[in-house]
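The complex appears here minus one protein chain, its other protein chains still in place.
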Amino acid sequence: MYSFKNDYSELAHESILELLNKYSSEQNSGYGLDSHSEKAKELIKKYFEKDVAIEFLIGGTSCNKIAISHLLRPYEAVISADTGHINVHEAGAIEATGHKIITVPSKDGKIEVCDIEKAFLSHSGEHMVVPKMVYISNSTELGTIYTKSELEKISKFCKENDLYFYIDGARLGAALTANENDLTLNDISNLCDMFYIGGTKNGALLGEALIICNEKLKKGIRNSIKLNGGMLAKGFLIGIQFEALFTDELFFTLSKKANKMAKLLTDGLKGLGIKIVYPSPTNQQFVEVDNMAINKLREKYQFEVWEKGNEKSIIRLVTSWATTPEAIKSFIADLKASL
Amino acid sequence: MYSFKNDYSELAHESILELLNKYSSEQNSGYGLDSHSEKAKELIKKYFEKDVAIEFLIGGTSCNKIAISHLLRPYEAVISADTGHINVHEAGAIEATGHKIITVPSKDGKIEVCDIEKAFLSHSGEHMVVPKMVYISNSTELGTIYTKSELEKISKFCKENDLYFYIDGARLGAALTANENDLTLNDISNLCDMFYIGGTKNGALLGEALIICNEKLKKGIRNSIKLNGGMLAKGFLIGIQFEALFTDELFFTLSKKANKMAKLLTDGLKGLGIKIVYPSPTNQQFVEVDNMAINKLREKYQFEVWEKGNEKSIIRLVTSWATTPEAIKSFIADLKASL
Amino acid sequence: MYSFKNDYSELAHESILELLNKYSSEQNSGYGLDSHSEKAKELIKKYFEKDVAIEFLIGGTSCNKIAISHLLRPYEAVISADTGHINVHEAGAIEATGHKIITVPSKDGKIEVCDIEKAFLSHSGEHMVVPKMVYISNSTELGTIYTKSELEKISKFCKENDLYFYIDGARLGAALTANENDLTLNDISNLCDMFYIGGTKNGALLGEALIICNEKLKKGIRNSIKLNGGMLAKGFLIGIQFEALFTDELFFTLSKKANKMAKLLTDGLKGLGIKIVYPSPTNQQFVEVDNMAINKLREKYQFEVWEKGNEKSIIRLVTSWATTPEAIKSFIADLKASL
Partner (left out) sequence: MYSFKNDYSELAHESILELLNKYSSEQNSGYGLDSHSEKAKELIKKYFEKDVAIEFLIGGTSCNKIAISHLLRPYEAVISADTGHINVHEAGAIEATGHKIITVPSKDGKIEVCDIEKAFLSHSGEHMVVPKMVYISNSTELGTIYTKSELEKISKFCKENDLYFYIDGARLGAALTANENDLTLNDISNLCDMFYIGGTKNGALLGEALIICNEKLKKGIRNSIKLNGGMLAKGFLIGIQFEALFTDELFFTLSKKANKMAKLLTDGLKGLGIKIVYPSPTNQQFVEVDNMAINKLREKYQFEVWEKGNEKSIIRLVTSWATTPEAIKSFIADLKASL
């Protein structure tokens, strides 16, 4: 069985494990106050012009929960695509902190200023929640990415309307290394108030780097992390990994590899006349396949059925830094045989 | 500098790292639904007569937050020693889930039935919170441990009064391998409703095993974990580690080592006439030292000053599976020289 | 200026004020534990075959907040029409207790089993909230009402799928006294787990009667009320009012009056060719009127503009126990003149 189920099926990239092995018997301070976390922060900060604050966290839901509850007052809400991870796949983690998610319809995982504006304007007065934050993910839940111009428009709207802008970067590496991408980490830090750089889905055992771009939001962030059960005793475990990821651009190399494997996959699929559902240039591909073929493929491959249909269904295929060209080729061949 | 600051200064025991390296390129299912987590659960379940449920979590605060919010209804509260970790060192993580902590005074980190009863009886009616859970840690925040008879008394009181009994086992290994201990894992599973076996402070990179002993409390626990941001995408990272810890009794071996190092330390300290403040048979020792000597020691050692006094202060010295006899001897020698 | 803005513009019906005046200097126990509250409960209980529990609360949002947070565990969610009061007009009061509202599209304020089922089936697994309650209001936000058969279907679905069924009865009087209604209070108590009988919008100064039909949900309800700031010190203030409302069927008389005034209004409107937007047999009417006429009417009448259009807009007209036929006639005449 080979899995295209997600990009977190393997423990970690060998460079990361090597560095962990190297420091295995070294003593370090707890809670991320160690020299490796410090060094990793310095390595990441090189990408930014402004003086951001960085905290290493344990996972995506934890990041989103901490960021949103840290920023909002009790009656404030966050605007998100209806397909957004916080709205669908976090078991109510955001509402558990007391905040409503205002959803905006999305066709491809992205949201536009006109939708945000509509949601914003439809909320007023003391009987409704106060929209105070826009949440997007890049790449999105459906693999699509935002252009610089799109983010600039959202950022402008947020600034004009006193909204925070937060970007879920669980797969930010995939977005930034996509061929169509025109954004840099520095751009992002200038456009939003907070975002995170995902490690879990890009080669790390676990760990995300929360980047706080807005000076006013830095205060108390470590208390918010602790309060949410997100402060790792051995914080250096994540520090060392981000040290590895941001040495010699490993972070970007791994994402590029994942995207390249996705391209190999979609090229093969297109050759078979398979419909690619969303215009994704990243490592998540949603494709429509005959149910009979799906059943056949399931004997040798793992993947998620995203939307079940009577004859055809949409399946999600995810590649990663660990995906091999051989696995892709074999998948395409097997699919061809089963059509 | 050598650190006696805590028992989570080194990444992980070599057996754990070896196993992680061994499985580094293997594909696994996410969220703890993998074969390693399954195997680790089987290994742990061998210690229990009853059919417990096990979930691997990321850390102690996360465990406590999840357990308590999972068990209590909104108006219910948890009784804890005033020195309890949930009361003092979790940044309000429990209150953030909406629950009050009713504190009971404690001299040595332990609480007794008479204190629990007093707290229980002083709460009645609809204007007060309803005590519904007793929280203890074993070993306690001060290194002391509970006897079987003591836990039986608390357990009996809880059952008679319809209270849940939850044990924070961040340092359960140290408790169970102390010379004075007369408890087994199986005893604990029979006496309480939920507890956790701490990995972070006993050789793992991160990870705790939450053991749900009460059948009625199993439902929805994984949703509670996800909701609290405590579900690791690469759950097998913890599964593999507990597989290592519960193979050949490594878990107990590591704790024994930590306690043995603590014994070596206290023997040395007693030889110097140093006062051991709490009767701790485990790897946390609280000792009273002249401030001048403390300042001298700080040049070469890290440790926490627990309670500052004018002439003498209480410092906390923590040993672990990684502590060396050499480090202890050198510390004793340096302390002797500085007195 | 005459107001058709809502059904809570006047203090209270004279019978209620008379009874309050009568008992003005009497001493009573606090927190609803008085003889008037007791008597009012007995009067209401006569309508039910089963042994319900009754608590008098201060308002609708408070009722909904208390009911929902009392019933749900942290990871559980409530299904509601997207137009539902809890989803739109309670400033995030439900999310503030930690629970997600799963919305179901509604055209006329009502939801059907097929919609509930779709929402129910689309939530599974530990990464999503667990639907555990269905919320409806009767009459709805748009004045429409449910038939007995409709409620039976929802109730059946809820029982089969282990969901609680809760009915917001802010305007239950209007629903039960509508000509088209075929439901009784007793029916409702047999079909749902909890509901409330609204006093505020039916002649009381303030106050709603929360009816707990499901035996298992009674425990702790008063603690939940206190916890949510909903327990009135002078609970007898509400007790006396419900004593008045449920003496000589005043509660139903007042609602009937409100509905009758609405009928007078819609008859007049239909005579003018005005479009009635929703099939409401109760005291809330949504009608489409030329913007010019709206502006003219505003000089003499208060009402809410529900949906603004370029030429025509939908306005909401609410009648109540206090509305006079004269006011209706004058409104119709003025509207006629302005068309």
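As written, the chain order gives the labels A, B and C, with residue 1 at the start of each chain.
Operating definition for what follows: a contact is a pair of C-beta atoms (placed from the backbone, for glycine too) under 8 Å apart; a residue touches a chain by one contact, two chains touch by 3 or more.
All of these numbers come straight from a predicted model, not from anything done at the bench.
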Query = Given the contact definition stated above, which residue among C:6, C:186, C:313 or C:338 touches the chain not shown here?
reply = C:6
Ask   = In the full complex, which of C:40, C:104, C:191 or C:231 touches the chain missing from this view?
value = C:231
Ask   = So which of A:3, A:28 or A:69 would be touching the chain we can't see?
value = A:69
Key: Option from B:90, B:193 or B:208 whose C-beta touches the chain left out   = B:90
Key: Those residues of chain A which, in the complete complex, touch the missing chain   = 31, 69-70, 73-76, 97-98, 126-127, 129-130, 220, 222-227, 231
Query = Mind pulling the chain B residues that touch the left-out chain?
reply = 74-75, 77, 88-92, 95-101, 126-129
Request  = Against the chain that's been left off, what residues of chain C make contact? List them.
outcome  = 1-3, 5-6, 8-12, 14, 17, 20-21, 23-30, 58-62, 65-66, 90-93, 96-97, 200-201, 205-206, 223, 226-234, 236-237, 240, 322
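By definition in this document, only the chains that are shown with their structure count from here on.
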Request  = With centres defined as the mean of C-alpha atoms, identify the chain lying farthest from chain B.
outcome  = C
Key: Between chain B and chain C, centroid-to-centroid distance (C-alpha), Å   = 50
Query = Among the residues of chain A, which ones contact at least 2 other chains?
reply = 90-92, 96-97
